[in-house]
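Omission of a single protein chain aside, the complex is shown with its protein chains in their original locations.
After this line comes chain A, so read on.
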Amino acid sequence: MKKKFLLFLRTLNARAYVRIFGQMREATWVVASVLGGFFTMATYIYLYRTLGTGSEFSGLVVLGGFMTPFFLNVLWGVATQLYWEKEMGNLELMLVSPAPLSAFLVGLSVGGAMHTMLRSLAVLFFGIAVFKVQFTVLHLPSALLVFLVTLFSMYGLGIVFSSLFLYHGRDAWRTADLVMEPTNVLSGSYFPARFLGLGLLGIAALIPTTLGLDALRQLLVPSFTVKVLDWRWELLILIGLGLVFAFIASWALRSVEYKARRDARLTLRWQ
């Protein structure tokens, strides 16, 4: 048991290392992603200012700009990763090793979250510095807890998707491409999610960013009143979602690996 646990930790650490230190070597990509996030955020802030909305809208946009890189990392850096690993020829080596697939994915998630954190903090810093947005930290531990639980839930969802990608390959890739923008809208990255209306909110609540962002806005922007639910309820829902995603992910990875070995999907590229 101890041996298995150590194997899991070592695999997690090694895979996270690639994400954290390896990607730092691609400086142009880091700069481009920070600037991209910043300009998207700037567009919405200028739009709200043009419309004459209250200053709290700038705050909620900056928080959206802070969380969006995490969502993109989950979609393109975790959910699609096994597909990429297969195309690069790494998946075979990962599977031939004694390490469980879940260890690779948790490593990817931890490394991805840490790497993305730097980009997100840069976006947050530029948002505050350039647009003079002010946040009031009413309760820092609660805000940190909400943030961490949101990440746990988001990356859990990413791991669930990764098993689907492994089995369905390019079909799933196109689907992810298709759902990216609608999901961005549903998660209310740059506007209060409550404006979606009750029907859409039911679906949107399954995306952890939606409730996570809403809770963070309540905790960091006191003048933000158009909340979906009280942040405490949102935190509980996020914990529940995270646990459900973790359970599904664990089952799906085992099941998909078996099916992929049966149907030769681990070795066929460009399927």
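Definition applied: a residue touches a chain if its C-beta (ideal position, glycine included) is under 8 Å from a C-beta of that chain, and two chains touch if they have at least 3 such contacts; residues count from 1.
In this section, contacts and distances are computed from a predicted model.
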Name per UniProt, for the chain absent here [options: "ANTAR domain-containing protein", "ABC transporter ATP-binding protein", "Tryptophan synthase beta chain" or "Cytochrome aa3 subunit 2"]: "ABC transporter ATP-binding protein"
Residue among A:10, A:139 or A:232 touching the omitted chain: A:10
Touching residues on chain A - with respect to the absent chain: 3, 6-7, 10-11, 13-15, 17-18, 21-23, 25-26, 88-90, 92-99, 261-262, 264, 266-269
